[in-house]
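For subunit A:
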Amino acid sequence: MLDRLSFPQPWLSLILFLTWQFLSDGISGGSLVLGLVLAWGIPQLTQGFWPERPAFMKSWRMPAYLLVVLWDIVIASFSVAKLILSPRKPEPVFVCYPLQLEHPLAISILASTISLTPGTVSADISDDEKMLLIHALDARSDDEVIDAIHTRYEKPLMEMFK
Partner candidate 1 sequence: MNHWLTAPVLIPLLGGILQTFMGYAPIALRRTLALATTVLLVATSMVLLTMADDGSYRAYAFGNWQPPFGIVLVLDRLAAFMLVMTSVLALLAHIFSLGGADEGNRQFHTLFLFQLMGLNIAFLTGDLFNLFVAFEVLLIASYGLLMHGGGTVRTVPGLHYVVLNLVGSSLFLISVGMIYSVTGTLNMADLAVKVPQVTGENALLVKAGGMMLLVVFALKAAVLPLCFWLPKAYASATAPVAALFAIMTKVGIYAIIRVYFLVFGDDAGELANLGMDWLFPLALITLAMGVMGALGADNLKSLTAWQVIISVGTLLAPIALGSAESLSAALFYMLSTTWIVAGLFLVADLVASQRGSAGDRIITAPMMRHRTFLSVLFMIGAVAAAGLPPFSGFFGKLLILMSVEPGPQMAWLWGTILVGGFLTLVAYSRAGSIVFWRTVDGHVETARPLKGTTAVAAGAMIALTVVIVAMAGPINRYTEDTAAQILDTSAYIDILQTPMVGEDD
Partner candidate 2 sequence: MELVFALVIGALTASGVYLLLRARTFPVVVGLTLLSYGVNLFLFASGRLATGQQPILGSSASYADPLPQALVLTAIVIGFAMTAFVVVLSLRNLADNQDDHVDGNRKQDEDSEEAKQ
Partner candidate 3 sequence: MSLPLVVFLPFLVAIAAPLFAQGGRTAIAIVSSIPAIIGLAALFPHWETLAGGGVVHNSWEWLPALGISFSFRLDGLALLFALLILIIGLLIILYARYYLKKGENIGKFYALLLCFKGSMLGIVLSGNLLLMMIFWELTSLTSFLLISFWTHKQDARRGARMALAVTGGGGLALLAGILIIGNIVGSFELDAVLAAGDLIKNHAMYPVALTLILLGAFTKSAQFPFHFWLPHAMQAPTPVSAYLHSATMVKAGVFLMARLYPALAGTEQWFYMVSFTGMATLLVGAYVAMFKHDLKGLLAHSTVSHLGLITLLFGMGTELAAVAAVFHVINHATFKASLFMAAGIIDHETGTRDMRRINGLWRYMPHTATLAMVAASSMAGVPLLNGFLSKEMFFAESLQLNLPGIWAWIPPIVATLAGIFAVAYSARFVHDVFFNGKPVNLPIYPPHEPPRYMKIPVEILVFACVMVGVFPAYSVGPLLYSASAATLGGEVPDYHLAVMHGFNLPLMMSFAAFIGGLIMYSQRQKFFDFHARFKEVDEKAVFEAVVSRFVELANRFTARIENGSLQRYAVLLVGSAIVVAMVPLATMGIFVGENGLSPVDWPTAIAAAILIFCALASAFLHRGRFTSLMFLSVVGLLVALAFARFSAPDLAMTQLSVEVVTMVLLMLALFYMPSWTPLETSGTHRARDIVLALLAGGGMTLVTLAMLTQPFTSISEFFLENSKTGGGGTNVVNVILVDFRGFDTLGEITVLAIAALGIYAMLKDTALTPPPGDGEGHAWTRDAYPLMLKQIARPMLPLALMISAYIFLRGHNLPGGGFIAGLITSVALILQYIASGMVWTQDRIGIKYHNVIGLGLIFATIAGAGSFVYGYPFLTTTFDYITWPVVGKFEVASALVFDLGVYLAVIGATLLALVSIGRLSPHSAIRSPRENV
């Protein structure tokens, strides 16, 4: 299994290497060497667990997407907080969201994003991976939710996973 001196998942290796530098207090020769070893070894060990390699075609778009999501999380939290604290009863709705994304990882990322952002939780993904069931805490209509998600999250993701 450890027959290749390669990095089967360079992105993962990079992430691991960087994280290791943070984990070990301060960058030193030792942490660099160890980080390298881990960045090489762990993907070698775990590559079997990634049967289809994620097709990060445009990975540089990721940070921007993450920032958007982060901002939305903050906003989401405030809005949910408001709702929780207000005496008004929420008007929840189950929304069936038609997926255009195809890659399972992309779908998962989208679903996660939905869960973390304003008033929506992705409750289920259909067996054929074409539909997403979303529970919105307080929404006026289905379409509003679908549109918002599509424009804000699914499109960037689609671009990334082309």
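As a convention for this text, contacts are C-beta pairs under 8 Å (C-beta built on N, C-alpha and C of every residue); 3 or more make two chains touch, one makes a residue touch a chain; residues count from 1.
The candidates came about this way: all candidates are chains of the complex that A comes from, given by their letters.
Bear in mind that the values here come from a model prediction, so they are computed numbers and not experimental data.
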Quiz item: With subunit A shown on its own, which candidate in 1, 2 or 3 touches it within the complex?
Solution: 3
Quiz item: Tell me, which parts of subunit A touch candidate 3 in their complex?
Solution: 1, 12, 16, 19-20, 23-24, 28-30, 32-34, 38, 42-43, 45-46, 48-50, 104-105, 107-108, 111-112, 122, 125, 127, 129
